[in-house]
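Removed: one protein chain of the complex. Kept in place: all other protein chains.
Up next is chain A:
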Amino acid sequence: MTHKRWTTLVSIGLTATMLAACGNGGNGGNGAAGNAGSEPSKAENGSTGSGSGGNVTLRYALWDSNQEKGARKIADAFEAKNPNIKIKIEVAGWSDYWTMLEAGATGGSLPDVFWMHSNEIYRYASNGMLLDLNDQIAKSTEVKLENYPEGLNQIYNFDGKQYAVPRDFDTIGLWYNKTLFDKANLSYPDENWTWDDLKSAAKTLTKDGVYGLLAPMHNQEGYYNFVYQNGGTIITDDKKSGYDDPKTIEALDYYISFTREGLSPMTVVDAERPELIKNGKVAMGIFGSWNLSSFAENEYMAKNFDVAVLPKKEKQASIYNGLGHAIDAKTKHPEEAWKFVEFLSSKEGQEMQAELGLAIPAYKGTAQKWVESSSTFHSQVFVDMVQYGVVRPYSNTTLVWEDKAYEALKPAFLGQATVEEAAKNAAKIMNESLSQEK
């Protein structure tokens, strides 16, 4: 074994591993690009006779594998109506999904139709990656924007152009353990509940190793709701931070007081939140409507839990958000893609989505069918809360300032800083971040 050989071996090892991280990123991209690369050729083959009624294959991408089966059924219904169009569903997990779209957008091979989210709409819309749907919507008899919640329409509207049609929405509810409420002789939460009711119930229910309320360090399924109930804000209309608003600080202080007073476990690890409620460690918890099926599958929760609207302070509020269906700006089949989106967004498509129990449909009046699709919990409350729902705060770089705000607020949760200090610091950092937005 010579010296030189080892040196060579080591230096090869070094170079090979140096950018392993980059390699990883690249792999994701490569994988996606590979997939994407093979698809258009198929679509092209299919499209050779599209003008004369030949077959067209549309790629439809989504990120929730739990909804794949249902989405397939809806696609089947569409195919039955449009025999010349085939839908090919592509599913990727949340983060892989965005890596795939990113690669597709960079390489010019996006899926024809895909789910869009408020966190990402700005980047895709402002870079001309999405098809402007204004004309199609104006001409359509099935899709009229007034049939969808205005807040959701706004998310996908950029410079006056509509880039996606709302598909569904989610709201946040107060989950409570009926059995423990009965034992403590407390009345169940309802729409008349105030912050004081929540606090006193949490105090009564905190005993025997069970915490009254799970108030974790979480924005959407946590303090955002309380901020808006108190008349505060997270981001102002002119894109400034709302964390230094006294109303916001007051709400944060109320929210954090549950942990401070031992009424809520100190929860900072995201994955532990659902485990705490599923194992009966907390009597009440704040969770979004998308947890419905996983909570219903949990025997303990199905037996003991139910859900109510969130309590109120100055007003009632629940954070809501919803995804939309967007079309690739460079799709080879804009007409067929729109036909599909039109079907997905139509009353018929949305009712199917509701009956299949996929997600609360955005089309006004179809949500009732979603409520009926599951009887384990009183899921009607999620639909009720839309009337006073507040769209999840967003701007062009939501992900960046959300994480920075988390970091700044952390000391307040841990009791290492006052809520006011932490909130003002969060406002400062968030404003710095917002000022760098284009």
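Methods note: a contact is a pair of C-beta atoms (placed from the backbone, for glycine too) under 8 Å apart; a residue touches a chain by one contact, two chains touch by 3 or more; residues count from 1.
In this text, contacts and distances are computed from a predicted model.
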One chain isn't displayed here; going by UniProt, is it "Cysteine desulfuration protein SufE", "Dehydrogenase", "N-Acetyl-D-glucosamine ABC transport system, permease protein 1" or "Glucose-1-phosphate adenylyltransferase"?
"N-Acetyl-D-glucosamine ABC transport system, permease protein 1"
Residue of A:Lys88, A:Lys281, A:Lys332 or A:His378 touching the missing chain in the full complex
A:Lys281
In terms of residues, what is the contact footprint of the unshown chain on chain A?
1-3, 6-7, 9-10, 12-23, 25-26, 99, 102, 105-106, 123, 126-127, 129, 217-218, 265-266, 268-272, 275-276, 279, 281, 397, 399-400, 403, 406-407, 410, 413-414
